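Following this message is one structure expressed as structure tokens.
One protein chain is absent from this view; the other protein chains keep their places.
For clarity, chains are labelled A, B and C in written order, and residue numbers in each chain start from 1.
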Amino acid sequence: MPKHPIEQRSAFRYFTPIQVRWGDLDPFNHVNNVLYYRYFELAIVTFLVHEAGLDLAGSSPVVSFAAESHCVFNKAIDLSGFGPQGVMIDGAVRVDRLGSSSVTWGLALFRQGEEDAAAQGSWTHVFVNRQTSRPTPIPDDLRAAMARYTA
Amino acid sequence: MPKHPIEQRSAFRYFTPIQVRWGDLDPFNHVNNVLYYRYFELAIVTFLVHEAGLDLAGSSPVVSFAAESHCVFNKAIDLSGFGPQGVMIDGAVRVDRLGSSSVTWGLALFRQGEEDAAAQGSWTHVFVNRQTSRPTPIPDDLRAAMARYTA
Amino acid sequence: MPKHPIEQRSAFRYFTPIQVRWGDLDPFNHVNNVLYYRYFELAIVTFLVHEAGLDLAGSSPVVSFAAESHCVFNKAIDLSGFGPQGVMIDGAVRVDRLGSSSVTWGLALFRQGEEDAAAQGSWTHVFVNRQTSRPTPIPDDLRAAMARYTA
Partner (left out) sequence: MPKHPIEQRSAFRYFTPIQVRWGDLDPFNHVNNVLYYRYFELAIVTFLVHEAGLDLAGSSPVVSFAAESHCVFNKAIDLSGFGPQGVMIDGAVRVDRLGSSSVTWGLALFRQGEEDAAAQGSWTHVFVNRQTSRPTPIPDDLRAAMARYTA
């Protein structure tokens, strides 16, 4: 099994808060591991829509299709630390590889007050034309936003 | 079809923020209607854990089982108004009926800046012993917290 | 709390098998109550697409929007009775009210080998034009399929 050094907060500059839900827990009383990808997705979509201005749920001519994803689970996330908004964690996003029509995101989830990532992973998106589903070059403004978050 | 007057914010005193996720959307580009119950659940759990001090995901001797739930859908929730945390809505909770071992919650979901509920409903919980699953009287401190939010 | 007599299999003529997933369970080791609406939805969609020929996920001019839903939880569903396909339950669908542009479904979930419903409920759909989201009369062939399953 390849070793993965545990990601630190200092390796990221873009963070988005993620609200954990009771319904994310499984019989082991932890957030179910599948949900980590839901959290990654939420962090990426927040980056794309809010930081990069992509109207993903509306009428952007270009949308992102997943090509590959990966997650390493370091530590369980559960409902400890429950506050007025429930449990919030931080989703961290950076750009690890920026191709002409694809991007590979570097991702991590941090529990509040912790420097070590509870989970870390990657996700490759291919940008496609919304009508034809064919790969298309990443539009300039989107590319510029991504370029600001390369390592 | 019975008419339901649309619930207003002024009919509630307990609100909890709920984060909408991209993954909550369905092919109609709206939050899927099943998810409204997930949001109701999140609002109730936040009330129980944070406001009423019930250690639901831990070791509380008493837990809540759903007996009945209901939702009226007034207006779609989607990703419009996307901000730095994505789309946040407000989950509103009150106590419509407080029995010896059961509670019926009055619930509503409000889009930000709106007075009319996007959805409204009710949920009846029976409190049971965690080990035996048998109905049990609502503990005094939990009951006191609920009593503060009766209409 | 109004009493609901427990629904029986004999009150239904349309059934669709539903596969329970590990990921449907919550910390109480039961199917989470929100998922019951997911199962209802699956049963209705199977009726609409397979029995009534509506191309819901494709290009049908008419689609269904939820107006109201309701569920009574009689008995927990869990992973007992796990077989080669995991746990299968039966989703039962009938038409309780057929309006000009809306339908109220009568619904129930049965564990295999049981006559009493584990859960029962209703769901009102309004049919709308896919482009405008405005209510539209139920198309004749769809209406005919529904009419075969009125009580």
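Convention: a residue touches a chain if its C-beta (ideal position, glycine included) is under 8 Å from a C-beta of that chain, and two chains touch if they have at least 3 such contacts.
As the structure is a computational prediction, the values presented were derived from the model and not from experiment.
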Subunit C residues that touch the omitted chain in the full complex: 16-19, 21-23, 25, 29, 38, 41-42, 45-46, 49-50, 56-58, 78-79, 82-86
Touching residues on subunit A - with respect to the absent chain: 1, 27-28, 33-34, 37-38, 41, 57, 63, 65-73, 97, 102, 104, 124
On subunit B, residues whose C-beta touches the chain left out of the figure: 22-23, 25-27, 29, 32, 34
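Everything below uses one rule, namely that only the chains that are shown with their structure count from here on.
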Identity of the most central chain, Cα criterion: B
Shared interface numbering between subunit C and subunit B [over half = same, under half = different]: same
Centroid comparison with subunit A (C-alpha atoms), farthest chain: C
Superposing rotation of subunit A relative to subunit C, computed on C-alpha atoms, to nearest 5°: 180
Mean-CA-position distance for subunit B and subunit A (Å): 27
Chain centre separation in whole Å, for subunit C relative to subunit A (CA means): 34
Distance between the centres, which are taken as Cα means, of subunit C and subunit B, whole angstrom: 23
Shared-contact residues (touching 2 or more other chains) in subunit B: 38, 41, 57
